[in-house]
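Missing here is one protein chain; the remaining ones are kept as they sit in the complex.
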Amino acid sequence: MNCTHEIVMAGFGGQGIMFAGKLVSYAGMLAGKEISWLPSYGPEMRGGTANCHVIVSDEQIGSPIITNPTALIAMNRPSLDKFEDTVVPGGLILTDSSLINRSVKRKDVVAIEIPATQHAIDLGEGKLANMVLVGRLIRETGIVSLDILKEALKKIVPARKQELLEMNIKMIELGYNG
Amino acid sequence: MNCTHEIVMAGFGGQGIMFAGKLVSYAGMLAGKEISWLPSYGPEMRGGTANCHVIVSDEQIGSPIITNPTALIAMNRPSLDKFEDTVVPGGLILTDSSLINRSVKRKDVVAIEIPATQHAIDLGEGKLANMVLVGRLIRETGIVSLDILKEALKKIVPARKQELLEMNIKMIELGYNG
Amino acid sequence: MTKVFEKPKALCDVPLHYCPGCTHGIIHRLVAEAIDELDILGKTVGVASVGCSVFSYNYFECDMQQAAHGRAPAVATGIKRVHPGNVVFTYQGDGDLAAIGTAEMVHAAARGEKITVIFVNNAIYGMTGGQMAPTTLLGQVTQTSPYGRNAENQGYPIKVCEMLSTLEGSAYIARVSVDSVKNIRNAKKAIKKAFETQIEGKGFSLVEVLSTCPTNWGLSPVESLDWLRANMMPFYPLGIYKEK
Amino acid sequence: MTKVFEKPKALCDVPLHYCPGCTHGIIHRLVAEAIDELDILGKTVGVASVGCSVFSYNYFECDMQQAAHGRAPAVATGIKRVHPGNVVFTYQGDGDLAAIGTAEMVHAAARGEKITVIFVNNAIYGMTGGQMAPTTLLGQVTQTSPYGRNAENQGYPIKVCEMLSTLEGSAYIARVSVDSVKNIRNAKKAIKKAFETQIEGKGFSLVEVLSTCPTNWGLSPVESLDWLRANMMPFYPLGIYKEK
Amino acid sequence: MAKVFFKEDRCKGCELCTTVCPKGIVVMARDRINNKGFQPAQVIEQDKCIGCAFCAMICPDVVIEVEK
Amino acid sequence: MAKVFFKEDRCKGCELCTTVCPKGIVVMARDRINNKGFQPAQVIEQDKCIGCAFCAMICPDVVIEVEK
Amino acid sequence: MSEKVLMKGNEAVAEAAIQAGCRYFFGYPITPQNEIPEYMAKRMPKVNGVYLQAESEVAAINMVYGAAGAGARVMTSSSSPGISLKQEGISYLVGSDLPCVIVNMVRGGPGLGGIQPAQSDYFQAVKGGAHGDYYLVVLAPSSVQEAVDLTMEAFDIADMYRTPVIILGDGMLGQMMEPVQFHQYKGRNLPAKDWATTGTNNSRKRNIINSLFIDPQELENLNIERFNRYKQIQEKEVKFESVNCEDADVVLVAYGTTARVAKSAMSRARAEGLKVGLIRPITLWPFPVQVFQQVARTAKAFLAVEMSMGQMVEDVRLAVNGLKPVYFYGRTGGMVLTPMAIVEEIKKISGGEKND
Partner (left out) sequence: MSEKVLMKGNEAVAEAAIQAGCRYFFGYPITPQNEIPEYMAKRMPKVNGVYLQAESEVAAINMVYGAAGAGARVMTSSSSPGISLKQEGISYLVGSDLPCVIVNMVRGGPGLGGIQPAQSDYFQAVKGGAHGDYYLVVLAPSSVQEAVDLTMEAFDIADMYRTPVIILGDGMLGQMMEPVQFHQYKGRNLPAKDWATTGTNNSRKRNIINSLFIDPQELENLNIERFNRYKQIQEKEVKFESVNCEDADVVLVAYGTTARVAKSAMSRARAEGLKVGLIRPITLWPFPVQVFQQVARTAKAFLAVEMSMGQMVEDVRLAVNGLKPVYFYGRTGGMVLTPMAIVEEIKKISGGEKND
């Protein structure tokens, strides 16, 4: 059972939450794992928080809904407020500290606060903070290898957006190594 | 079972078929019997034949639909063509011979052909041929007495149409006695 | 001697079920004549609606579909989108088109759907026995306006041609009548024009035909034509409302 | 010092759920201001429709009903017929009113139903994530017109005021916008006038308000107002279309 | 000379045809009913017919054919 | 003298108010985010305000009150 | 005590509604129930009520929603295709807990079908034709008199439990005339409609009529609360008639007009020495499950007869739960059962010829 990763990624619409989730899912698929990806949907998306549930597992996946994530990526304060308490003890919480004006309160989890947006701005594109966080996520959890993640990225970023691809990879590496 | 009268009345729309049926039903009700009245309905009424099923019985009435009438009043040829064969052996067929250019073929029924419309015209209102036939019907079948029939008529013809009432009674008597 | 008048080929050789003197029959014939004259029988598909004309699927020699009450324009859209080369028409009463079918009608027109609608307005629900229609005139007595249609509670009659003409997608909209030989001739012209509009791909076409319902108006067929002229024609002016 | 501007009493003191810069919020406030000014809060019943404004039942301090998609005018009719003394309004989007609700809208107008319709036209289905609406402009890209709305296949946008004005029962029909202070002022006037029309028993009233959907237009709120001015206002001219 | 034919059994006796004949020769048969039970329309004075087909045009039941 | 009040936590940072102020004094706070996570609108130069309430009228979220 | 009058089923239902205090009717014509709107059009103006012909069945049911939400006793009626169109609206009425009465004079289906009597809308009425978890109270009169009595009661049940109630008749019931009496209507004690949108009059908190609950936990809670009310209805409102079941080998099960035919069949069969009984569910939902459990102890078999291809028979099977075989015989498409044919079926069962 321990080889099942249940990741919740949450933030505002427009922060690339859904894309980040898709990327990890895709990488999981390439790695030969069972995967599922489930977005929150409906009016709560407007103005409020958007989130997605990603499961990467060695076993067949039952419900794609995650009640207690093994890892949480929170990209705004409402998301952290909403999901902090749901993370399993010993789980991981990754926050974008450029956007969240408080710290993680839980003491029984691994809390990592990264100024991801700031890093991303420094590297040239603030909107790719999501990739910074994904890079860090896979380092912390080992869901997939960095190589597979990059491979997945290549598959889902259209060839004509080569530039974007490279930028994304840079961000991931920053997160992974930083 | 013999005290159940199942009467089909049929003709064109406008000939007072439904009214005749209602009258007999009402009379049956006044006579303390169980009764039901069921009209044909729907598009076949337009242009084609209109008919109604009247059951007057000493017992509770099951289906108000009559498959094999004990008595048939046919006021046009299509009606006679349609229902002649359905009448029970020994049953009654009453036709308006002013309007039907053929005779009853069945030999196992009591067939009475009355030039009802002609009689009614002679008496002053051709449209009351239906009453002539009803008068004859109750004489032949004894469903109700003539008095009860008249009483019923008084109840369903509005008081302000006194003249019409008298005319109707005349027609019924003509049929009953003629 | 040559035939100067005979049954059009597009009309089946069967008796019509309409009441005596009901002008649905005339309108059927005009549609069939238009189909004959344009020589399009083999590619025409008709859509019968729910109303006295529901059985029109038995009367036209082309392929036919029978649509749910009010939905003929949607059904016609389905057909036309699958076979854009077909000529698709609907035949609808005023209850069908102007009451329950309002949305389907308005949107087929707005889409400029390349179909032709024959809209038979007899100011009443004929088939169901004479209830008030959206086109019933003020003061008109019907089974469900027994004290005469009254604007305060039952609203105003809808002028369909006027309303649909406001829509960009409508390409040909006309109102005609079949109360006289002259008007019957004009009606035929309009119906033909409507089919042509479709064939030329210009957009949505509709011909509203003022029609009688002797049975539910409680008038003889001849009186019915008089009533139509005296009451319907002043309120529903004949004419071409839109032509692209 | 006196308050020259504050939250109207008819508006509940809760945050609105609309996206940043969505002009639904302005329109809500204008409706509430009109209710305040006419002092009719206690007898007003509102009908929320299905769309982004579905939660408007949480925002007005009067009794509210939530209606099925497109059916707000029918629901309002039910309410008004039971309590003719009430002031009944619906608040509907363009998908709700001009697509699925076309028949209910047309017939409420034709009946001269004494209700007021606040019709928020943002040329898109907001709530469901930005699909094409009947009011989407030609060429406009939406989730279901990804190559731009194209008249040939997807038809033409519907001009609701123009269409409803052809109906005898409509008593007040106006189109306004909330893109500028001036237009907001006019919008408020029109909304108030619409309520007055109802209160005076003149018939059906409708105010179409051109509105933005920054989220689904993919523009910032400020850009959205520009887009509205540049694209919607020329196609949907502001003005009073009918006044009895 | 023109000629009109009536498919008599299709006639519903509505009388519309009688109102449009410029020659006034279309009349109802009061002496008989057809199989449907209606008194049918007829033209007895065929020779007066000018073949205008007005009667046929207004007939809702395609009862009438006209030759000229 | 006029005064504008902002219920800052209701502000969604849409910037509409900033486009209508005749005095150009409504500006976005770039230095802070409110509880909802938005950079709110604000008026610093209150003394320049003429109390026209344009800002309030265009605000979709009833953030602004104006006194005069 | 009122006089006996002769009335069509449709008219009788309309008059009964008015006598039960219904003052709002929203309808749309369709055969074979047109006499209901027509009667309403004539009578409502006389009793200060409203008859409004809607532009469609969809509009009609949503007008019912508005009127019911505004606190009125309100009714609509239609027949099969029209009732299908009302399904979304019915689900909304349920979701907003609004009381109303809906009449379905069933005709042959599917599609435009025919206009002769049928019972093939049983599933739709009883199992839920619309979306979501819900039941409707479904009353099935088998005579014009019963149509009157049940219509009156329907309004009380609707108001008591805040639920739509269906009167499920058929073309035959609607069109036939029988003698009826209108007994003085004694209503139940009912809770005030303090939830209705009448305008706050600035003197109470605003009322909201709504079926949207975006938080699934809230929606689930409301569903559970509603099902608790359903449980009460199941306990208190079940109605049925059972005849000759004590010694019966074969028990006929039939409702509505078909039950009349079944009764004739029962008499004939008894006359021929066959021990036949009849259970006639009057409430189709709640279904009278207990009487089946009881009768199943002594009866040898059940025979459901319906004007359908077999719909109520499922509820009979569920009620009997395998204790005894349940057979089916039906006609459909507007064809009506005859007593003779039912007797034949009974004989087949008794002779072991018929398979479960």
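Per-chain numbering from 1; labels A, B, C, D, E, F and G assigned in written order.
Rule of thumb we're sticking to: a residue touches a chain if its C-beta (ideal position, glycine included) is under 8 Å from a C-beta of that chain, and two chains touch if they have at least 3 such contacts.
Keep in mind it's a predicted model, so treat the numbers as computed, not measured.
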| item | value |
| --- | --- |
| Touch residues of chain G, complete complex, unshown partner | 58, 80-81, 83-85, 87-88, 91-96, 106, 108-116, 118, 120-121, 123-124, 127-134, 210-224, 227, 308-309, 311, 314, 317-318, 320-323, 331-335 |
| Residues belonging to chain D that touch the chain removed from view | 50, 54, 66, 68-70, 95, 99-100, 102, 125, 127-129, 131-132, 134, 143-147, 153-154 |
| Positions on chain C contacted by the hidden chain, ascending | 41-45, 47-48, 54-55, 57-58, 60-68, 71, 74-83, 85-86, 103-104, 106-107 |
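Here is the rule we go by: only the chains that are shown with their structure count from here on.
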| item | value |
| --- | --- |
| Two chains joined by the most C-beta pairs in contact, as defined above | D-G |
| Inter-chain centre distance, chain B versus chain F - centres from mean C-alpha coordinates, in Å | 86 |
| Intercentroid distance (Cα basis), chain C paired with chain B, Å | 40 |
| Chain A residues counted as touching two or more neighbouring chains | 43, 47 |
| Residues of chain D whose C-beta touches two or more other chains | 18-20, 54-55, 103, 106-107 |
